[in-house]
Every structure is written in C-alpha cells, then in structure tokens.
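The structure follows.
Every protein chain but one is kept in place in this view of the complex.
Order as written gives the chain letters A and B; numbering starts at 1 within each chain.
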Amino acid sequence: MYWKYVLRRLLQSILTYVVIIFIYSALFNTVMEATLRSQINEQLQGEMMSFAKSGLSAEELKEHFDNRKEHLYEIYHLNDPIPSRIFWRAIDTLTLNFGNASNIRSATGSSDVMEIIVEKIPNTLLLFLTAAVIDVIVGIVLGLKKAQKPNKRMDRWTSILTMVVYGLPTWWLGMVMIMLFSYVIPIFPSGGVHNVPPPEGGLAYFLDMLYHLALPVLVLVIVGFWGRAYLIRNIVLGTLQEDFIMSARARGLSERRVLFGHTLRTAAPPIVTMALMSLLASISGGLIYEGIFSWPGMGNLYWIAVQQNDIPVLMGNLALTTALYLMGLVVLDLIYGLLDPRIKVGGKA
Amino acid sequence: MEKSLEVRNLKLHYFTSRGAVKALDDISFDLYKGETLGVVGESGCGKTTLGTALLNMPTPPGKIVGGNIIMNGQDLLTLSESQYRRDVRWEKISMVFQGAMNCLTPVYTIYNQMMETIQYHRDMEKSEADARIRKYINLVGLSDDVLRRYPHELSGGMKQRIVIATGLFLEPNVVICDEPTTALDVVVQAQIINLLKELKKELSLSFIFITHDLATEAEVADRIMVMYAGKVAEIGSNEEIFGAAGPMHPYTKKLLVATPRLHERVDKLAFIPGVPPDLLDPPTGCRFYPRCSEVMPKCSQEEPPITEVSPGHKVACWRCA
Partner (left out) sequence: MKTSIAKKTSTGTNGKRFKGQLAALWNEFKRFKYGMVGLALFMIFVLIVIFEPLIIPFKETGTRWRDITYWQDNPVNAAPAWTNWFSAKDKTPQETLKATNIVKQEEPSADMTFIDAEIHYNYKYDDPPTDMAFRATVMGDVSFMLSLVRPDGIEIPLFDTYTSSSTPNDFRVSFNSDALDNIFEFATQHEDPTASFIYNKSTLNAMNVLFSKAQYGILDNPEPLKGEYVFKITAATIGSGDVSNLRIEVAGKVFGILGTDNAKRDLWSGIICGTKWALLIGLSTSLISVFIGVLYGVVSAYFGGVVDMIMMRIFEIVNSMPLLPIIIVMSAIFKPNLWTMIILMCLFFWTGSVRTVRSMGLQIKEETYIEAARALNASNGRIIFKHMLPQLIPYSFASMALSVPGAILYESTISLLGLGDATIVTWGQILQGASSGGAVLHGLWWWVVPPGVCMALMGMTFAFIGFAMDTILNPKLRTR
C-alpha cells in the first residue's frame, strides 16, 4: 500500500521535473545558446592559435575553422530548428551536463558548472537546516502553550508579534544585525563560513564554523519561529476539538498523555508538512539572505552569477535548485504518508 | 435493591457570552445495580450534557454549579480533577459515545489504544491485560484481527462495538451509553442492541442508556427517565411508561403518540406543536406549559413538584400532584 504510494509520488515528480526543465529550456533558449556559441567560438580561437604555428595558409586555416565550427554546431544541434534545439538543451540539463562556467570557478579552480554548484550545497543545508530545526522546536513548544490557553493574553500577544514580523524581510534584519553586531559593536563576524584562513584542527575548525553560524541562524530563528508557533497552534487547536480527544480524556488519561500522545501525534502530519515546507521555502528564498552574510551557498551563487552574468552557472543552479525543491516535496509527501496511517496502511479492511 | 448511583439536584450551566444557559436544572434520579436506566427526550433537553456531567467533563463553557453525584456513599463532585481522572473516569463510570466514528485516535491501532487505557488504570501484567482486551473484543462479536487495525480501516458498526468493548472492559459500576446506535443503519443497530442486552445479562453492570429513539428505549431499558428542557418530566419503569396504562406526564404522552407505529395506518403524523424553550431564559413555572395540551393556569406560575404517583414512578406535573 505504502510502496505503491511512494512509487506513484516518485514517478509523478520525475515527470514534473522533466516538464519543468523543458519549460526552462524553452524560456531561456536564446540566452543559453548565445553563451554556447560564444564558448564554441572561444574554444575554436584557442585551437586556431595553436594551428597557426603549423604553417598552414590563411585560406586553409579559415577552411579548417569553418569545418570545425560546422562540426561543433552539428554536435550541439545549433543548426536545427528551434523545437529540436530546445529539446537538446533540455536533454543536456537533464543529463546534468551543465557545461562550463563563463567566469566563476570552483574552489579547486575547475570551471565545471556541476562541480561549482555541488560544492556549495552543504553550506546552504548547514545554515537553513540548523535554523529550521531550532525554529520548529521553539515553534512546537510555543505553539502548544498557545493552544492550551487559546485567546488568553499570551496567545493574543504572541499572535500579534507573529503578524508584526509577517512582512519583515529576513535579509533586511540580517543587514541591520550585521551593522549592529559586526561593525558598531563587533561581536560577530560579518560573514562567510570561516575565517580566512580557516583555523587548523578539528575542534577549532568546528568552533569557528559555529561562531560564523551564530548570527545568521539567530536572525532566521528570531523571525521564523513566530509563524511556526502560530501555525502549530492552529493545527493543535483544530485537533483538540476532535471527538477522540474528548474520548481520550473521558478514559481518564492524563492531560500530558492526551496532549502529546494523542493530539500532537495526530497533528504530526500537518505539522511536519508545515515544517518541511517552510524549510524548502527558506532555502529557495534564501538567496539574498546568503548574499548578505556572504555565506557560500547555492543562493549566494545565484547572486554572484547574476552580477557576473555567468549564464551557465545560473542555468545549472536553477536546474539543481528545482531538482532539490522537488525532491524535498517528495520527501515531504512520503514522510506524511508514514506518519498518517490512513495513507500508510490504506483504506478499509 | 442496591443503588449504583444517586444523583441529587444536579445543576449544570453553560456560561456563554450571552449569559448562562441552564442546561441541567435540578436533576435527581437513582440508578440501581444491574439495571438499565433509559434517558429520553428531544434534542437539546440535556441528555448528552447529563452524560458528560456524570464524568465531570462538561463541554466548555459548561460548569457544574450544584448538586451531588453519590456513589458508594461518597459524593464524587467533592473529588479533585486528578482524583476524578484516576479513580472515577473509566474505573467507576465509563461512557460509550455518540458517533463512535470519530472517537478513536486515528494514528494508533485499536490494540494500542485499549492497552493504553488499561495500563493507565490497572497495574496489570501485560499478558493479563492482553487477555482482558481479547475477552471483551470477542464478547462484542469481533475477531482478534481488528486489534492490529487502525480505526479508519474499520466500518462504523465495528468501531461502535470497539467503543462498547472499551467502555466495558474495566468493568466499571456505571456505563453511560449516549446514542450508541444513532449513527448506524438499522441492521447494525439491531445487532448492537441485541449485544447490549446480552452484555447486560452477562455482566450485571448498570447502564444509563441515552437516546431520543423511543423504540430502542423500550427494548433495552428497565426504567425510563424522560427529560424536558433540562428538567426531569417523568421517571418510571418500562411497563409504567410504555405499558397499556400509559404514562402520566403530558409530554411523555405526546411523545408516545408522535411515534408512528409500524402496523397502523396514519393519515396525519401527530406532532407536538411549538419548539423547546430557550434555556437562557426559560419560562416561569412548568417548562412544558407553552406546548402542553392539558395546561392549567397554575402551570405558568409555579414549577410543579416531583410527585411519586406510585412506588418508583415519579412525575413532575400539576395534574398529578
């Protein structure tokens, strides 16, 4: 039962991903090809330079150049009609063949776009996962407290605070905090994952990373947990009104057991969904945030790629981000299915 | 006969933003050991409220404002919430809920939930508890198989039986059944009723059977209590209410007349005109007087006392005073 569900979800998202990549290809075809052509040109120029010394005449060189160009254009399908070109660009992306970056280089100096992007992924995850975990824990604690005494003073005031920070841009708060605590009162570093150069030794390295992690995570959590608490409060309140909660109380179970064992456990699927959704949203929306803190993650890479107009990196990053996002959605659904027996075990006996 | 439960002058109000709704106003009755007391009345007369009141779990914003619930000489209402939870709920008084569809937590198996309940109340060995659970599941006519299922996998009838089993397996003194068959189709209804009758015989528990369905009541109840607008209208034995002589209270009379008989031809359905009163501001005097066909001037001025017209048969009506 569950495995059917898993399979279905996976297939669905793979299909969705393929469609999306085709859409990207179509949308950005012109730009991607312009880059491709100029890269081919560069490559050919390089080849011609080395040939120039071999003593061929100008016409022969030109002929060779044209032949090579035709050849490469054939391989990359650049002479085909548009639908075919879009198709081949999409295939490129789907096979993770992102090509080479125009300007950006990876930490090892490689210009392979895939490598450039993949080395950034752990940083992004480190930042947002840490913040999300803290967020959710605080959110659950606060949300439960709110749900137990709904519409009393604490509930009201925390809800108001939730609304106050609703439109607050986290990256702006990041800017302000950096200004305050990195420059005006220098406590925290102003950005990056490590000091340059990073300290030697396992523990020192780790502590240095924590030190750099502190301010970004702090800002994320300050803004984030209100919303979590509010949503959790609503979900728990909704669950508390169900008949089976009254039934559990009537059976003489302790309030603690009713709250955690029955209410929270039943509310777990929507709560987990919400937590994961907000994690996904914060990662995919965390571009600017990473940029503000010079945090070398995928989001920051976008910013740099935009500024340096490095199209291959931009496209590759977009494709990978989408893939990760979709994967996240699938994981979300699968976990939901695990937590809710109605899906895990299926229908009537 | 030994009394299982004595309820004296029980009052429960719902404190809403518009005022106090007097849902239970001075309810008194006795429940004898081994008998089934049926509680009947229209929607909104306070039947279900009575059930939750006996468990001291009134639905918010309700609060018990007066009265006694006496069991084994002790007034249960003097107990604290945690004492009530530990010693009374499910130990002495249990409840089979209306609409069992949603009474079982969807994320745990039946076995889990039943085991949890036992372990909360009794210090039993796991094997002993296991045996007890299986005994009662079988007693209500289900196979052991259902134990490892989740609630959503079971049909309405099966869930109702499980809820009944759960209500019984700690063998409390009093089992309150609140409309246990209303949400089910007639075939399953008949099965459940038969089951309850058998259990009553086997286990010698005391039942309070709440329903608005007179026919079911006539089947299962030994004694009947008719409620109207938060007050007791009439209490009598099955024979006294449903028998040839007929009930004494005008409301009960009307109720019986309004129930269509299967084999009688009916040209026009009889009904009781008017609507139940607003319990926020109930009428003075007898609460039924606006709809009563036997009304006297006195009825609108003073509340009728509860008169015992024959041993065990009590009526709250000026005509019988």
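In this section, a contact is a pair of C-beta atoms (placed from the backbone, for glycine too) under 8 Å apart; a residue touches a chain by one contact, two chains touch by 3 or more.
Computed from a predicted structure; not experimentally measured.
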Touch with the omitted chain, as defined above, among A:W171, A:F225, A:W295 or A:Y336: A:W171
Residue in contact with the excluded chain [from A:N234, A:S247 or A:T266]: A:N234
Residues of subunit A in contact with the chain not shown: 12-13, 16-17, 19-20, 23, 27-28, 31, 150-151, 159-160, 162-169, 171-173, 175-176, 178-179, 183-184, 234, 237-238, 241, 284-285, 287-288, 292, 302-303, 306-307, 309, 314-315, 317-318, 321-322, 325-326, 329
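What we mean here is this: only the chains that are shown with their structure count from here on.
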Contact footprint of subunit A on subunit B as seen in their complex: 55, 57, 59, 85-86, 88-91, 94-95, 97, 99, 101-108, 116-117, 120-121, 146, 149-150, 152-155, 163, 166
In the complex with subunit B, residue positions of subunit A that touch it: 242-244, 246-254, 257, 261-262, 265-266, 268, 339-342, 345-349
